[in-house]
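Structure provided below as structure tokens; questions to follow.
Apart from one protein chain that is not included, each protein chain of the complex appears where it belongs.
Lettered A and B in written order, each chain numbered from 1.
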Amino acid sequence: MLSEVLPTALNGLVWAMSVFLVASGLTLIFGILHILNFSHGGFVMIGAYLAFTVTNRVPGTASVAAFLGIAVACAAAVGAMGLVVDRVVFRRLKGVDDSYSLVATYALLLLCEGAVKSGWGGNFLSMSPPEGLGGALFVGDLFVPSYALFVIAAGVAVYLALDLWLHRTASGRILKSVALDPWMASLLGINVTAIFTVAVVAGFALAGLAGGLLAPNQSLSPALGGTYIIQAFGVIIVGGIGNVRGAFLAAVLLGLVDAFGTVYVPEFPGIFFFVAVAVIILFRPQGLLSGIR
Amino acid sequence: MPHPPQSRSFGVLTPLVAGLVLAAFATLPFWAEKGLVFLAGIVLVQIVFALSFNLMFGLTGLVSFGQAAFFAAGAYASAWMARSAPGLPFILSIAFGAAVGAALSFLIGLVALRRASGIYFAILTLALGQLIYTVIGKTTALGREDGLIGIARPVLDFGLFRVDLATGDRYYFLLVVAAAIISGALWWVWHGSLGRILAAIRQEPERVRFLGVDVRRHRENAFLISGTMTALAGALMAPWSQIITPMIAHWSYSALPILFCLLGGSARFWGPAVGAIVFAGLEHGTRNMTGMAELVVGGALLLVVLAMPGGILGTLARLSGRLAREGAR
Partner (left out) sequence: MSLIQAHGLTFAYPSVRVLKDVAITVEANESHVVIGPNGAGKTTLFKVLSGEIFPQAGSIRYDGEDVTRLDAWQRVHRGIGRTFQVARLFGEQTVFNNVVLALECRERINGSSAGRWWRLTPARALQEEAMERLASYGLDRRAGDAAATLSHGDKKRLELLLTLALHPKLIMLDEPTAGMAPEDRRAVVALINRLREEEGLTLLLTEHDMEVVFGLATRLTVLNYGEIIASGDPEEVRRDARVQEIYFGKGGGHA
């Protein structure tokens, strides 16, 4: 029995951590700017495609160190894109009606998809995990791919780092205060516009990082952006929008529910994710946790 | 006692232009070539799609990012019904498509309108719409990823006489008539009592709540009407294009009505229709370039939101208002 439960649970956790990596930046930007960035999944996708290109074009990038380095480089690159997006789009959305800003970021997602399609074509591409993470470990009786363990470790690491930053550092506290009351924060002399930009760049950098780290996880296609964003949405809405801790919990919960559900109903993979989101929202509309945390 | 002011000017210009456009559509097969007629049929369907979407967007103030799911539901349900029960009168398979759309919008509305937040609604309609897409793509009876092909244009049996819609442009004329009727019904909702309440809900939901209105129920009803009409549009389209694939349920297809509303202007009833017609030219010109469609649609949407929030009709209204003021000086 245990040998059946553990692999499924493992799959669930891998999925959960990869979705959390995607959702973390999204929920951060929403928590501070109150803009729901539909294009977040698109930028994760761009990060993944960039990692793919660099790994394939530049020789000697098969090691774990290179893999991590490239992921960080993708984070920087996408973070820089975030700077541009903040300038051109997000600043203009200040005070704009919710429905319009939703459409604007939705349009950005379409642009991401179009850019990937024109740049890399519509075919499926794949990237192998770096040497050192390509094999598997034996944990008791189980055959666990090392890359799966890496994803789980990465997700937990990013969560801890974010949690630490937001709750224990001065800059994190400034970020939270701006999230709670931007007007008050500006009265206290905080440059709110600059903080907003920091939040956007951080969120986009997280997207790029997620893309770089997760690139070996699946086959790349222009449809990835949409898939990522929907999963991220489900997680943040169940976890409580703007709440990083909630996103982490929700990711684990939904990941396990979906993994076990798929075992029983394999014809419609992924359907339990939607069912779980709908059921949880029906009974607890505000999500599991609330407020910026 | 003073005279009440004209509460809403049903001016002369709007019905005149609408009538002209309708006449142009209705007479198209007599003066345009085949390809254009086909495109016009698609545009008529998209006009209905956009007008019903705008009931939620422009009138009630909520963006539904999964509207394509209703369109697909109507198309697939009616096509499947027609195929499974060949003797069934056409109108009943269309009605079945509309009923499936109604049931879906009822269920999705229950979850997505649970909280009074537009962001919440946006996320859930996107996610649940994508669920429909996934289910359609994996269902064998609906053709999985390949969809349904060879959908026949039906024969209408009125007992005393029969009309074979498969010959010539006959189905096109059905589309014209159906689009006119459905648009008329939507026009009635928009300009009538329900529309007034919805517009009020968009502006000040708390005030409406304290006028004794169950705001959530009204939003759910608006969503129900919107979803049903969208499903009708889908059901009518299936025999026109004769092939339907799961792509018409994909979230990117939901972008089209949003774009038409923004392009043409969502504050005025006919704005989405203007947007649909204007965009038809753009889309037709770029259909062969990979990735171009997303870039054009995404770029156009972004541009319109940032630079032209009122859309074409809104900008025209502002300009004509400015001209009127300057003329009065």
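Methods note: contacts are C-beta pairs under 8 Å (C-beta built on N, C-alpha and C of every residue); 3 or more make two chains touch, one makes a residue touch a chain.
No experiment lies behind these values; they were computed from the predicted model shown.
**Q** In the intact complex, which of the depicted chains does the undisplayed chain touch?
**A** Looking at the entire complex, the absent chain's contacts are B.
**Q** Looking beyond the chains shown, say which of B:99, B:112, B:151 or B:197 touches the absent one.
**A** Candidates B:99, B:112, B:151 or B:197; residue touching the omitted chain: B:197.
**Q** Looking at B:213, B:278 or B:303, which makes contact with the chain not pictured?
**A** Reading the full complex, the residue touching the unseen chain is B:213.
**Q** In the complete complex, which positions of chain B touch the hidden chain?
**A** Interface with the chain not displayed, on the chain B side: 1-5, 7, 188, 191-194, 196-197, 199-200, 203-204, 206-215.
The rule we apply is simple: only the chains that are shown with their structure count from here on.
**Q** Measuring from the mean C-alpha position of chain A to the mean C-alpha position of chain B, what distance in angstrom results?
**A** That pair's centroid distance is 33 Å.
**Q** So in the complex, which bits of chain B are touching chain A?
**A** Chain B reaches chain A through residues 57, 61-63, 65, 110-111, 114-115, 118-120, 122-124, 126-128, 130-131, 134-135, 138, 250-252, 255, 258, 262, 290-302, 305-306, 309.
**Q** Which of the residues in chain A come into contact with chain B in the complex?
**A** Touching chain B from chain A are residues 36, 89, 92, 96-100, 102-104, 106-119, 121-122, 222, 226, 229-230, 233-234, 237, 241, 267-268, 270-271, 274, 277-278, 281-282, 285-286.
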